[in-house]
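Here it is, the structure in full.
With one protein chain held back, the other chains of the complex are shown just where they sit.
For reference, chains read A, B and C in written order, and residue numbers begin at 1 within each chain.
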Amino acid sequence: MDPWRTGITDSDETNIFIHGYDVTSLMRQATFTDTIFLLHQGRLPSKEERALFDAILIGVSDHGPAAPSAAAARIVASGNRRSLESAVAAGVLAMGDAHGGAACDCMQMITDGVARAQRESISLQDVAIRTAADAKSERRRLPGMGHRVHTDDPRTRVLFEMARTCGVAGDGVAFMQAMEEAARLQIRPLPVNIDGALSAILYDLGFLPPVGKLIFIIGRVAGVTAQVMEEHKREKPMRVRIPVVYDGPPPREIK
Amino acid sequence: MDPWRTGITDSDETNIFIHGYDVTSLMRQATFTDTIFLLHQGRLPSKEERALFDAILIGVSDHGPAAPSAAAARIVASGNRRSLESAVAAGVLAMGDAHGGAACDCMQMITDGVARAQRESISLQDVAIRTAADAKSERRRLPGMGHRVHTDDPRTRVLFEMARTCGVAGDGVAFMQAMEEAARLQIRPLPVNIDGALSAILYDLGFLPPVGKLIFIIGRVAGVTAQVMEEHKREKPMRVRIPVVYDGPPPREIK
Amino acid sequence: MDPWRTGITDSDETNIFIHGYDVTSLMRQATFTDTIFLLHQGRLPSKEERALFDAILIGVSDHGPAAPSAAAARIVASGNRRSLESAVAAGVLAMGDAHGGAACDCMQMITDGVARAQRESISLQDVAIRTAADAKSERRRLPGMGHRVHTDDPRTRVLFEMARTCGVAGDGVAFMQAMEEAARLQIRPLPVNIDGALSAILYDLGFLPPVGKLIFIIGRVAGVTAQVMEEHKREKPMRVRIPVVYDGPPPREIK
Partner (left out) sequence: MDPWRTGITDSDETNIFIHGYDVTSLMRQATFTDTIFLLHQGRLPSKEERALFDAILIGVSDHGPAAPSAAAARIVASGNRRSLESAVAAGVLAMGDAHGGAACDCMQMITDGVARAQRESISLQDVAIRTAADAKSERRRLPGMGHRVHTDDPRTRVLFEMARTCGVAGDGVAFMQAMEEAARLQIRPLPVNIDGALSAILYDLGFLPPVGKLIFIIGRVAGVTAQVMEEHKREKPMRVRIPVVYDGPPPREIK
C-alpha cells in the first residue's frame, strides 16, 4: 500500500510536530484555540484572531439538551451506558444541513458573492441585492439569516463588534451586513444569526467553506460531552419515553 | 503494510465468493437470511435453522419510533436531511448495553452456566438455582429476563415453540427455562423476554456471545431505516421540541 | 411535547404489529426479507418480488475487508474492543456518495428519465441518448454504470435475468439497458454495475430513490458485522499500521 501523505502532523519515536511546531512547545506556550487554528490553517493566529476564534467556539459550544445534537447524544447515552464515544458520535451526526450546517452553505454564499463582485466589478451591496432577489424568486432560504423569533441574536452583535475592534472584519462581514440590509428591503427583516456571523468571520480569517461546519462541530462537542456526562450522572437507563400515536393500517391477517 | 487476512469473502476481477460460495449462486439459490447465517457461521443453515433465524431477525426488527434506536435515528434525521447514513448510524449507536445489549450478556450467562454444569457435573437446573441466588444476593439483574409489564412476551413463546418443533432447542433453551423457574422460586416471576429467547436459540445454533448483539443490530437496522424514511417523508426539519427545565445556578457575572 | 406520528409499527402491552401484521404471525409465516420489504413498502412482497429482493440484499452483503465500509469498521474495532456497535456504525458511515451511494443517484436518474419519456412522449431509448449526451458534454459520471475493469458484473446479469423471469422487469430495467446502449455508442462501453442493476429493479419494485441507499446499508450491515467479529477473533488491538509520509513544513520555533 502506498503511504498516506500528510502535511499536518509528523512524529518520530519521541516527538510530535504539528505543522512543524513541537507539540511540547505548543503545550507550554500556546492555547488549545491556537492549536485548532494551527491544525486547520497551517499557522498560529495573531492575538486578535485568537480572541475572535475563541468567541466563535464559545458561541456555538452548547444550546441545552433540546438541540438535536444534545438530544441525539442523550438518547444514545440512555440506551448505551458503557460507550461514551457512541453518544458523542451520535451528537456529531445530528450536525447536518439543518442543524449547524448553515455555516458551510453561508460561507459558500459569501465566497460566491465576493467572487461575483470582483468578476463583475460591482459592489458587495449590489451583489447582495441580486442574491436576495434570486433567493426570493426561487423561494430559497438564505443560509445564516433569520431567527425563529424576529430579533437580533446577541451573539452576532458581539462577534461583529469584536471583528471590527480587532481589525479582522473584511469582505465577509461587509457582505453579510449587506445581505441583512438587502433582505430587509426586498424580503423581510432577516437578521444575521450566529451561523451567519461565524461564517462571515471565518471567511475573513481565511477558512474554506466546509471548515465552517467543522468549527461548529469542534465547538459543539464541548457541550455534547457535558450533556452526555449529565445524562449518566442524573438519569436512569432507558428513561426517555417519547409519546407515539399510530395511524397506519389496522390489524390484519397474512394471506 | 502487511495485507489484512480474512476467511470470509474473496474476490477476483469478476467474481465474489462468500466462504467459498459464488455470490451469484447465492443470489439464485439462497435467501438473505441464509447469507447472514453463512457470513457469521461459515456454513449455510438447514431449513429448520433458517426458519428460526428468520423468526429472530423479524422479532427484533422494529419496535416503533420511541425505541432508543429509532428515536436517536429520527432526531439525527431531523437535523441532518442530506445524510441518511448518519441517521441510521446513530440508531446503531443506541444499541448499547441497556437497549439490545442484553443478548450479549445473556449468551455469556448461558455459556458460563452450561460450562459450569459440565465442569461440576451438576444439572442445568442446579446451575440455574445458584445463578439466580447469586444474582439476588449481589442485587444484579438477570439479562434476558423480566418485562416492564409482568406477562409473557408472545415473541418468546413463538421462538421456543419453533425451536422445539425444529429440533434446534438444546442446552441454551433448557438453561433459560431453568432460569425462569429458578427466578420464580427465589426472586419473583421474571419471564424470559425476547432478548433471553433469542440468546438461548443463538447459543443452540452455535453463535458466540458477542454475535447476539450483532444479530440484534442486523435485524433492527431494517426498522431503523424505515423509521428514517418516514421521518423524511412526513416531518419537517428540526421538528422535535423536547421540553426542558433548567435547575442550575442563576445568572451570575464573571469575576 | 406532541406525540410522534407513525404508520409503521404499533404496539400495546403485549403485541407488536408491523403495518397491521402481528409480529408473531410474521415470525411464523414470513422471512426477514419479507419483513424488510413490508417495513419499507407497507405490504408483503409476492414470491417473485421476494426472490429478487433477496438477490439484491445478498448481492451487496459483503465485498471483503478492503471495502471502505469494512475497513472503517475494522479500524474502529481495532481501537475500540468493547463497543461492537461503534465499529458497525463506522461501517455504515462509510456508505456515502462514493461507496454504496450510487444507488440513490441512479434511482433518481431513472425516475427523471421515465418521467421525461412520459412528459415529452418520447421513448426511453431517446431519453437515454439525451441523458448520455448531456453527461458527456457536462463531464458528469453516469451513476450505476461502469467498472474499474471493463467487463460485465456477473451480479448484474443475474439480477436482470431474474427480473425478467419473474415478470418484475419494467421501465427501470428497460431504461438502464437503454442507458448502457446509449453510453456504448456515445461515450464508451459502460456496463451497468451492481448499483445500477439494483437501482433499476428497486425502481420497478416501487421504491423511492433514497431507499436505494438504505437497502444497500441493510444488505451490507450483514457483511460489516461479520468483518467486525473476525477482527475481534483473529487480530490484536491497535494492529493496523498505515505507512505515512510527512511533507509539511520542517521543524520551527514559536515566535
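We take it that contacts are C-beta pairs under 8 Å (C-beta built on N, C-alpha and C of every residue); 3 or more make two chains touch, one makes a residue touch a chain.
Keep in mind that this is a model prediction, so the values were computed, not measured.
Note that of B:47, B:82, B:119 or B:139, the residue touching the chain absent from this view is B:82.
When the missing chain is restored to the complex, the residue among C:47, C:82 or C:139 that touches it is C:82.
Although one chain is not shown, part of subunit A still touches it, namely residues 1-2, 4-11, 13-16, 18, 23-24, 26-28, 30-33, 35-36, 39-40, 53-55, 57-59, 61-66, 74, 83-86, 88-90, 92-93, 95-96, 104, 149, 151-155, 157-159, 162, 208, 210-211, 213-215, 217-219, 221-223, 225-230, 232, 234, 241-243.
Although one chain is not shown, part of subunit B still touches it, namely residues 1-10, 17, 19-22, 25-26, 29-30, 42, 44, 80, 82-83, 85-86, 89, 93, 242-254. The set of subunit C residues touching the chain not shown comprises 1, 64-66, 68-69, 71-72, 75-76, 78-83, 86-87, 89-90, 93-101, 237-238, 240-244, 246.
As a convention for this text, only the chains that are shown with their structure count from here on.
Relative to the centroid of all protein Cα atoms, the closest per-chain Cα centroid is that of C.
Comparing the centres of all chains, each the average of its CA atoms, the largest separation from subunit C belongs to A.
A rotation of 180° superposes the C-alpha trace of subunit A on that of subunit C, rounded to the nearest 5. Just count the C-beta contacts per chain pair and the biggest one is B-C.
Same-residue interface: subunit B and subunit C share over half of the residue numbers found at their contact. If each chain is reduced to the centroid of its CA atoms, subunit A and subunit B end up 36 Å from each other. Mean C-alpha positions place subunit A and subunit C at a centre distance of 30 Å. In subunit C, the residues that reach two or more other chains under the touch definition are 1-2, 4-10, 26, 30, 83, 85-86, 89, 93, 242-243.
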